[in-house]
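One chain of protein is taken out of this complex; the other chains stay put.
Letters A and B mark the chains as written, and numbering starts fresh at 1 in each.
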Amino acid sequence: MTEPTAEVIRETKLYKAWGLSEQEYKIITDKVLNRLPNYTETGLFSVMWSEHCSYKNSKNVLRKLPNKSKRVLAGPGEDAGILDIGDGQAIVFKAESHNHPSAVEPYQGAATGVGGIIRDIFSMGATPIALLNSLKFGELDGEHTKYLAEEIVAGIGGYGNCIGIPTVGGEIAFQERYSNNPLVNAMCVGVINHSDVKYGKASGDGNLIVYVGAKTGRDGIHGATFASDEFADDKETQRSAVQVGDPFMEKLLMDACIELVHEHSEWIMGIQDMGAAGLVSSTAEMASKAGSGLIIELDEVPQRETEMSPYEIMLSESQERMVLCIHPEFKNDVLDFFTDKLLDAVIIGKVTDDRQYKIYHHKKLVCDIPVSGLVDDSPEYKHTGSRPKRLDISDKQFEPNVEDLKSVWLSILKQPTVSSKEYFYNTYDSQIKANTIVKSGSDSAVVRIRNTNKAIALTNDGNSRFVYVDPYIGGQLTVIEAASNIVASGATPIGITDCLNYGNPEKSEIFWEFEQSVEGIASVCEKFDIPVISGNVSLYNEYNDKAIFPSPMIGMTGLLEDSSKATTQGFKDAGDLIYLIGETCDDYNGSEIQQMQINKVEGRLNKLDLDVISKRYQKVLSFIDKGLIKSCHDVSEGGLAVALSEAAFEKKLGFKINLNMTTKQLFSETPARFLVSVSKDDRDKFEDAVGDEGKQIGFVANDDFMDIQTVDSEVKINLNEALSSWKEAIPCLMKTE
Amino acid sequence: MTLVKVYVTYKKSILDPQGEAIKKAVHGMGHTIIQNVRMGKYFELTVSDNAQNIDAEINEVCDQLLANPNMESYRYEVMEENK
């Protein structure tokens, strides 16, 4: 095929099909290049200036998120953020969405999402220690949704299990809006010594660029622009090649890169993963960070297919590839090192000092662009939001119907968002590396750091129902929920990575949801001093013009100085006293019971008092630190009814409680409440410490009953019946006809 | 009864990690005449005798279930099986 000339591209406006607007094209011709870009160059601009790479639609909003604290060693802009955890060690983490690829080919889409996020961690030199994921599916009532759920979970497990990093936690929620646009957000956490950190930089005139890993094929070309586009039925046919994950290759690549950083740090300047927009994005960013230029020889790039054009080689999103910048005197050492690790490594270019990005193909110069033009000059758009009409509703709270308490209680345990996720989670290897102290199923996962007393608590949260009914407060609640989960395990929240999933930001109501919810998130991060150190944005999550719920996902990490203090949600021994910390109000809008009873969520949310919540967190942490509480569970979806049931399920211990609240309040979702159990011997000490904020509501019983009394009703539910409702719900729904 | 043999393979442009790993092992065993390995799936579908429109139905099953047209292609053979 002969490529269209620069003039033809201008005349036919071919660039528009690649996602560049006329205005953007004009900036390229008149300001960046002062000439017309050729075919290859137009292609490079189109991906580098896509939302996925440039954040042109979201940058302005993302600036609202705080990214500093005394622990932050590296924040947004690197492959992943880094937080100091003391003793010369740090944790490195990031989350990334892979929503669109997972909708097209769920197994491979999810698998390559996991592969990509792992590369972001080991490219910094860190050893990955844990994976988490946040998944949002449609209701499990149609075959297609079940197929997506089954395959996405299999893809995540397939990749993580094979490469040998434990998948320790996450969240799965179900809502009709995700039926054809599932959300797949994956998070990876690694550990590193401060002295080993490597940044993705290509500096030093004459240094060499090394390509390592899988060969380049025509995989996922325009994946980055694809991710910045909406879905519609008729796109079914026009999709380009799907990327296939090769976890075996990535295992070799990971082990090699970590060993290289540890043993031969002096050989290398920087490492970067080839992710979205492949070779161009990784190398241009490396040059941009160092303020240097690059020459790339495309004939040297290992290719899996024949006759690939420069455009295709540069934009290919073949997986399991890395770029390194090395000192020329170690060239042979580096190449031999990788050969020994069964990996292909070749020199594909070198660093220059002219700040130009030059590409040669068959000895011809096919691209000559200022690095800054590709990386920094993309326009930034400030959209104006408008408040969605659905929010013009009084702040009256929904009235749940709880006449038949037992049946409501059992029904809510069967809601897929509430019920046990064992069906999915048991297919993930959560224990490899033998460091997992608390795995999926408790409030947060806890993983110890080998050879230290420390442990890291991890959670993924984002209740999009709340964000949908009230974007600002809903945004705040995503952080509160994550922080409550971390605190319940006994850890102090120290940092956040986020995936911000929304619809098309060019629609003013969607943009408003985006902006408001990010402001909500930022307000809590500021208040609690939890920086957002990495993350990504996934926009255009729509199917046939209908957007998903605004779905910010918070991946939070917490630090436990003493891993033996990690606390779980389950009651431990009969006779222990049960307390509820935090007042329960009437909070039913956006709740599980509202969704269950009227099949939609609506109504405004009550304002939060962040000062009260912040103090409560400190208190709970001090109880755990002093060993005053034996179990701690954050009360969230489904309210106290669900929290009590889950606490009882862990060791199959019944309970008897007598509540000074109404029956419906059992299902209220007032945030930041904790259900804790305390040994009888510690009653006085605990009550002194908790003060008015905590009330004893009952005790753990040595029988099979959940015995509940409120101000207006009384019920006794068989624990085994409740347990099977909760456990069997998802396996039952997943059965195909 | 009619036997339909269905072969599903990755499209040429799609990476086949298993095929690559097997190829390396084959080379390691000294069989260097083998230049490439592609791995696929094989299905045997037994179709009732009085079936009409076999092709249309088989194509539908392949397109919608056995293969993902985004990355796989398939072919099939219709055999008359001995009773």
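Quick notes on this one:
The rule we apply is simple: a contact is a pair of C-beta atoms (placed from the backbone, for glycine too) under 8 Å apart; a residue touches a chain by one contact, two chains touch by 3 or more.
Just so we're on the same page, contacts and distances are computed from a predicted model.
Per UniProt, the protein behind the absent chain is "Phosphoribosylformylglycinamidine synthase subunit PurQ"; the candidates were "Peptide/nickel transport system permease protein", "Phosphoribosylformylglycinamidine synthase subunit PurQ", "Sulfate adenylyltransferase subunit 2" or "ABC transporter substrate-binding protein".
For the chain left out of this panel, the touching residue among A:L36, A:C162 or A:L610 is A:C162. Remark: the omitted chain is touched by one listed residue; of A:L252, A:V371 or A:V601 this is A:L252. Across the entire complex, the residue among B:T2, B:Q18 or B:S73 in touch with the chain not shown is B:Q18.
Within the whole complex, the absent chain has one touching residue among A:A345, A:I437, A:A672 or A:I697, and that is A:I437.
Contacts to the hidden chain, counted on chain A, fall at residues 154, 157-158, 161-164, 246-249, 251-252, 342, 426-437, 448, 450, 563-564. Although one chain is not displayed, its contacts with chain B can still be listed: residues 17-18, 21-22, 25, 28-29, 39.
One rule holds in what follows: only the chains that are shown with their structure count from here on.
Those residues of chain B that touch chain A in the shared complex are 10-17, 20-21, 24, 68, 70-71.
By the touch rule above, chain A contacts chain B in their complex via residues 104-105, 108, 214, 217-219, 239, 241-246, 248-249, 304-305, 318-319, 342.
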